[in-house]
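As you look at this complex, bear in mind that one protein chain is not there, while each of the others sits in place.
Up next is subunit A:
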Amino acid sequence: MAAKRKTPIKTRNPDLIRGVGKYSRSKMYHKRGLWAIKAKNGGVFPRHDPQPKAPSAAEKPPKFYPADDVKKPLLNKRKPKPTKLRASITPGTVLILLAGRFMGKRVVFLKQLTSGLLLVTGPFKINGVPLRRVNQSYVIATSTKIDISGVNADKFDDKYFTKEGVKKKKKNEGEFFEAEKEDKKKLPEDKKEDQKVVDASLLKSIEGVPDLKAYLAARFSLKSGMKPHELVF
C-alpha cells in the first residue's frame, strides 16, 4: 500500500454537472503531470515489477467437515446510541409519573443515568417516592423547575439500583409452608442515609417557593373537562 497523504486528495477536475468534468482527457493528462513523469523516466511510463510476496504458511486441510451446511448469521456491528433526553427535561424539572406504583406523583428529576433511565426523587419526605429510576416515556415534563445546585448525584448509577442475586432455596414438602413466610427484604441503612442527604438540600429549595411542597405532595389526575392535548404542562 502506498503511504497515505496528510490531506485527502481533491480532484483536479471539478464537476460542471454530475458526470461532466471541466477538463478534457488531454488537459487532465497535462494537469496530472504525466508528461513530467514520463520525461523523468526517458519517454516511457515507469513500471515497477511486483514486490516479492512473503512466503505464506502452507494450508493444511481441515480436520473436521460439519455434516450439514449451517448458515452463519450476518455480522452486526451496530452500536446503540445513548437515549436522547427530551429538551423539556433538565435537572430540577418537576415530572409527573404516568405508570407504576407512583402513578400521578409529581417528582423531581435529578439526572439521566448511562442506561438512559432518569434518576428521580420524591423527595421521600414529601410524597414517598424514593431515589428511583424511571423511563422517559412514562413521564410528563412540567415547566416547573427547582433549584437543584445543592444536590450531588454523582454516586448514583445503574449499579446502585440493581437487585442483589437471589439465592435459590430447595423446597421439599415439609419446608414448603415455612418458605412462604420469608421475611421481607429490609432496605439497607446506607441507602436510607443517601436518600436523606439528597433530600436535605432539595427540601430547602422547595420550601423557598410557596405552595410547592403541597404541589409535590398531591397526585395529578385528569378532571372532567381537562383535555390533555390542550393542557400546557
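Basically, a contact is a pair of C-beta atoms (placed from the backbone, for glycine too) under 8 Å apart; a residue touches a chain by one contact, two chains touch by 3 or more; residues count from 1.
Here is the rule we use: contacts and distances are computed from a predicted model.
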Complex member absent from the view - protein name from UniProt, among "Transmembrane emp24 domain-containing protein 7", "Histidine-containing phosphotransfer protein", "Large ribosomal subunit protein eL14 domain-containing protein" or "Proteasome maturation protein": "Large ribosomal subunit protein eL14 domain-containing protein"
Hidden-chain contact residue, picked from the options A:96, A:117 or A:153: A:96
Which residue of A:112, A:142 or A:205 touches the chain not shown here: A:142
Omitted-chain contact residue, chosen from A:69, A:164 or A:230: A:230
Missing-chain contacts mapped onto subunit A: 94, 96, 106, 142-144, 211-212, 214-215, 218, 220, 230-233
